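Only a single protein chain was left out; the remaining protein chains are all shown in position.
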Amino acid sequence: HRTIGIIGTGNFAQAFACRLLQSGYDVILGSRKPTERMVSNTHDCWCNISITTVDECIKNSNTIVVAIHNKHWRDTLSPFVELLKDKIIIDVSNKKCLTKGPSNAEQLQKLLSHSLVVKAFNVVSAYDMESQTSGGSHNVYIASDNFVARNTVADLVRDLGFTPKDYGVLWNARKIEKMPLQLFPEWKFPIGFTFLVFIIWYLYAIFIYFVEKTSYSWEQIFVKVTNKPLCMTAFTILACTYLPSSIAAIFQIYNGSKHVRFPGWLDTWLRTRKQLGLTAFTLAFVHVIMSILIMSPTYLKSWYHETEIVIPKNITSDLHFPIRTWMTWKGEAACLAGIIAFLGLCILAVTSIKSVGDQLNWREWRCIQSKLGHGVLLLSLCHVVVMGSPYWIKAGPLKTFRSITFLSSVLPMITLFLKLCFSLPFISGYVKRIRHGWE
Amino acid sequence: HRTIGIIGTGNFAQAFACRLLQSGYDVILGSRKPTERMVSNTHDCWCNISITTVDECIKNSNTIVVAIHNKHWRDTLSPFVELLKDKIIIDVSNKKCLTKGPSNAEQLQKLLSHSLVVKAFNVVSAYDMESQTSGGSHNVYIASDNFVARNTVADLVRDLGFTPKDYGVLWNARKIEKMPLQLFPEWKFPIGFTFLVFIIWYLYAIFIYFVEKTSYSWEQIFVKVTNKPLCMTAFTILACTYLPSSIAAIFQIYNGSKHVRFPGWLDTWLRTRKQLGLTAFTLAFVHVIMSILIMSPTYLKSWYHETEIVIPKNITSDLHFPIRTWMTWKGEAACLAGIIAFLGLCILAVTSIKSVGDQLNWREWRCIQSKLGHGVLLLSLCHVVVMGSPYWIKAGPLKTFRSITFLSSVLPMITLFLKLCFSLPFISGYVKRIRHGWE
Partner (left out) sequence: HRTIGIIGTGNFAQAFACRLLQSGYDVILGSRKPTERMVSNTHDCWCNISITTVDECIKNSNTIVVAIHNKHWRDTLSPFVELLKDKIIIDVSNKKCLTKGPSNAEQLQKLLSHSLVVKAFNVVSAYDMESQTSGGSHNVYIASDNFVARNTVADLVRDLGFTPKDYGVLWNARKIEKMPLQLFPEWKFPIGFTFLVFIIWYLYAIFIYFVEKTSYSWEQIFVKVTNKPLCMTAFTILACTYLPSSIAAIFQIYNGSKHVRFPGWLDTWLRTRKQLGLTAFTLAFVHVIMSILIMSPTYLKSWYHETEIVIPKNITSDLHFPIRTWMTWKGEAACLAGIIAFLGLCILAVTSIKSVGDQLNWREWRCIQSKLGHGVLLLSLCHVVVMGSPYWIKAGPLKTFRSITFLSSVLPMITLFLKLCFSLPFISGYVKRIRHGWE
């Protein structure tokens, strides 16, 4: 049995000690005021704990966890620099907020330049550590400049029931310390943007359906009306997922080089395509459920044959009216296109799951994400054009241009058109040459 | 090429030998009666195999797999303790049933105290090893007190096409030997409980719809009637997923300490929240499909406007009856709430997939599991209240209390109410202090 020393007796120190004891380690807590820190006897695991001074704690253990806030490190640890020499020091600290510059762990390594500082356990909360009833990720990221220390701590991590993830040299502690501070950073832009698009389409739909002329009753606002801006947003966002790669190509052609950096907005856009795509998928998913719920001749007049029953003034014989709700070819064809598009989206979404995507090689992944992706966009366009074209033909260009079906198709059309251009042998060869290297 | 010795010539030994040969290793089988064990020539991979005595087998190889049942270990291996010194011994044995105390591997290490015993391969079945056509997990868990032996075996595991998972010291063989014996241990309680709840709600629904007054025909038992107890169960189980954390808080306040152990039932309950949640999701999923299938004014009278056609006695002119199936505001609003709740559940379910959850840090995970989870519960409540409230207002308290909509909402309401209480600054601060540490 190995002995682990913990400096500090706070929230994290207690939880960590508890977990260590349960896994069969010996623990020594080092406190400023060891006598004041009463040990509760109510909890089973506290019987074998010993609370001593920091000095004692360091002397009696080769692996030491620093569980005090980093602002107190200098005061607390400076006297023991010599004593800590060649020992493994585990830094569990977190920053309060995102800052640039060296990580806590690097600062600690500087302070204790002859110790083997290892960054670990900062991503685990004290609550998680203690209550074995809570879920969440069980990864612990490890960084250290010393290979052996890293492996020793990895073994410790495993013994405590977590999964070690080796992050290499201590420099990477910068990344590790960033982790617990983030809250979906890469989702902010796509969700904000989606919201904006949704609002705009919603207002337009309300204008068309309620302001301009009253097509629907306000009762229909929840599903029937909401469904419209929803699917338009899904469609727009899907187009936005596949647009930036063409814009990037335009930039590269314009600069004649791949070594010129993209402007910030394009870079962000390119980076958040995964999130945009998943958002489009989610909206399409909701659209599918909503559409299925309202699938009836009342809600979708033009998708079905006439359902009216006409009773003549003079009834000369018994009349039989079977209630008929056949779809027209337009309804069925639009459904089919929609279904296949949705299936494609599902497959795209499934391959976004890391453990599925990791089974695919680069060619396979691009075949699904890029080829199938554009296929889905095309099919969605068919879905909308089939729906809209009879009206477009009837209504003439002016009305067509203002129609929801047409407006929502503009961006996808542009996206597909650009993609087509960049697939032409001439242009694609040129782009390839630029992407290949030296100007 | 390395040589691997296998003691035993049984089912596992044959399969393992076959796999080793295919991966380019040399194999020596050690048997009690080497001459009797005929080698079949029909199978390609058997040409290079040699079957010798156990003695020979051990002498000629540095890595030895013990593929005989553990009750025969003492008889078979005792004579060779000296010969096995410093060699890597792979223990592949499984227990017949769950027992307490030291693992087989630890017992083997005791018997062969100077050998490097490694636990491995016990989770792989002989069938799986041999037939490369069968699927399933390809993880092989490894434990050993010797770091180098562990790594050597890990390399062997990789060469055979499996994925090694390092479990640290040999003590962990206890966990590894437990693995193949379990059959969904953590699902037993949630599924049993769900079943019970379902039966109770089913009986109540039958009482209301068939016994008290005949609302439906028995024909409707399969979907229309089953849908009711199903969604009520989903709702109840969802509430049960989020209830225990409040009960735990009450316990902690009552004890004034976090170091008092929770009673067994609460502990089990807290531990199976993931399974309860997934069960609720699965039931909700079935509920959604069923509801969509019966989405019509006939099945859901109060969700739709009146669809009756009235033909007057005297027809004075042609009558036109368009068939109209508009939903009322209640129907549409309930649908919307239900859809959003279901979407939330889908996102919760997706983050339960390990490789998705592992991408999230602790804050993000809690944001989805805890905040979104309670949001889903609230939305489901809206879904039900929108559905029920018009009736509640009309029917008065007595009938309301007996109504299915109200009864199914009681537990969720309690859950949300408790959560609200523990979120109030005053109480939440107090609970936080208790959870922070020393009494």
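Structure notes:
Labels for the chains are A and B, by order of writing; each one numbers its residues from 1.
One rule holds for everything that comes next: contacts are C-beta pairs under 8 Å (C-beta built on N, C-alpha and C of every residue); 3 or more make two chains touch, one makes a residue touch a chain.
Remember, predicted model here, so these are calculated numbers, not experimental data.
Of the candidate positions B:81, B:98, B:199 or B:353, contact with the unshown chain belongs to B:353. Interface note: of B:81, B:98, B:199 or B:221, the residue touching the hidden chain in the full complex is B:221. When the omitted chain is restored, the residue from A:169, A:183 or A:203 that touches it is A:169.
Within the entire complex, the positions of subunit A that touch the omitted partner chain are 166-169, 171-172, 255, 257-261, 267, 270-271, 273-274, 288, 292, 295, 309, 311, 315-329, 332-333, 335-336, 339-340, 342-343, 346, 353-367, 369, 435-439. One chain of the complex is left out; on subunit B, the residues touching it are 9-11, 14, 24, 37-38, 40, 42-44, 46, 123-125, 127-128, 130-139, 155, 158-159, 179-184, 217-224, 226, 282, 285-286, 289-290, 292-294, 296-299, 307-315, 323, 325, 353-355.
To be clear about the criterion, only the chains that are shown with their structure count from here on.
Overlaying the C-alpha trace of subunit A on that of subunit B calls for a turn of 120°, given as a multiple of 5. Spacing of subunit A relative to subunit B, judged by their CA centroids, is 24 angstrom.
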